[in-house]
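Okay, structure first, notes after.
Selected chains only, in their assembly positions.
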Amino acid sequence: MNDTTWKTGITQIKPNEVRLRGYRIDELMGNITFSQAIFLALNGELPDSNVSRLLDAILVSSIDHGATPPSALAARTAASTGAQLNAAVAAGVLSINKYHGGAIFDCMGVIQEGLQRVAESEKSISRVAAEMVSEFKAIKKRIAGIGHRIHTNDPRTVKLFSLAEELGVAGDGVAMLKALKQAIADTGKDLPINVDGAIAALLIDLDMPHELANAFFIMARVPGLVAHVVEEQTTQRPMRRIHPTHHGYDGPKARSLED
Amino acid sequence: MNDTTWKTGITQIKPNEVRLRGYRIDELMGNITFSQAIFLALNGELPDSNVSRLLDAILVSSIDHGATPPSALAARTAASTGAQLNAAVAAGVLSINKYHGGAIFDCMGVIQEGLQRVAESEKSISRVAAEMVSEFKAIKKRIAGIGHRIHTNDPRTVKLFSLAEELGVAGDGVAMLKALKQAIADTGKDLPINVDGAIAALLIDLDMPHELANAFFIMARVPGLVAHVVEEQTTQRPMRRIHPTHHGYDGPKARSLED
């Protein structure tokens, strides 16, 4: 009964009129970027220009990470059997979970916990960070968002944090995560903040709800998955064995926007 | 054997260096938009500023179309059972096919066929369009990209075409589709070009390969699906019956960027 009349606050459709969160979609088109529309769709309000630029940087940072991540391999595996584009992309999206992309969610939780302890005590951020690091050490757990298989200094993190500073967006989230990294360094381990961690800190400073954590990784990675599926289906033979790491790069040579 | 060494041309990963199609990702971050990165990932080259603006408009146009489309309903249905975000989004993506989003692919095929006939004959675009419309009529088939369930004048099409004109991107693809619409009107039926048709025409004028047709719809719609999944899980009770059409809008009031 009541089941059949329900409310949604995302989009309103009338004949010849489509409104996203109140704005006519044809007014938005040409006036805002896709990133701004994403923020509007998820958050209900348009971001200002600083937040917009940071959002673009976040989404660009995670658009692809080569053919080795499980999401790319699952999408290529499905594509290799003749799956349609959407089905192969879906197989990739199904491989974005706790251990791949999920660090954003987990790291947001750690940062929130830290900031809450700061708020509820008279302790400093660095004091709380040191406590948490020793607690994690005691239960032999890693802190999500810190450490990387390949990168000792994740270039995406460096850029996200410098941009966030420049744009005035960096706040307690970034401070907390940097303090955690420092507290780990103080125990003798020099681990980088990885891109998932950096995104987690920024999502907190952007007041994004925790349940959207992985959404940004998923949205950012879908175009990368599309690129892998199309490359697999246009350049490789069906049903080949896809080795997860023995592959090389044959794309455009190293170049710069300044060229 | 050869199976274990293969090539990919999308992304190159080295310690502390990630390059997308040759560009350092940390150089791209802060300097290009997500739409531009999408174009780079799929096409291998950066778009110019006119193409970038049109791409944003295309992606914004398709970010959501309310709770009625099958992709939103499938995503909400999965979400309602307690699916994780990525799994619910995947269920939505699996519902983007020939009859939902697929009109972009089909319409690109019709336009390409028309332009090929023009190229191979001395006939005009409008002449070829008239021929094709009568051929479709003879086999009682609709031309994909023309006609809409709700909109008699799809506002997204109007805006995409005016932007494409303004930006100098509109070409033979747009001309061919407009000619087909006109040829249908000449038979007495006034049908609008829908947003899928408009995107198809623009993808042709942007020289996008046919196999990427539905990729744009999928990439654009994923953030909309995320919004539906989050709304379902945060505002509705689990396992409710989701009526496909008896729903109302309770989001922000109608407003304008000028407000």
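Chains here go by letter, A and B, matching the order in which they are written, and residues are numbered from 1 within each.
One rule holds for everything that comes next: a contact is a pair of C-beta atoms (placed from the backbone, for glycine too) under 8 Å apart; a residue touches a chain by one contact, two chains touch by 3 or more.
Since we're looking at a predicted model, the values are computed, not measured.
Q: With 2 identical chains placed here, how many copies of the sequence make up the full complex in this file?
A: Copies in the complete complex: 4.
The working rule: only the chains that are shown with their structure count from here on.
Q: Between subunit A and subunit B, tell me the centre distance in angstrom, where each centre is the average of that chain's C-alpha atoms.
A: Roughly 23 Å, centre to centre.
Q: Applying the document's contact rule, which stretches of subunit A touch subunit B when the two form their complex?
A: 3-35, 37-38, 41-42, 44, 46, 53, 55-57, 59-61, 63-68, 84-87, 89-91, 93-94, 96-97, 150-156, 158-160, 163, 209, 211-212, 214-215, 218-220, 222-224, 226-228, 230-231, 233-236, 240-243, 246-257
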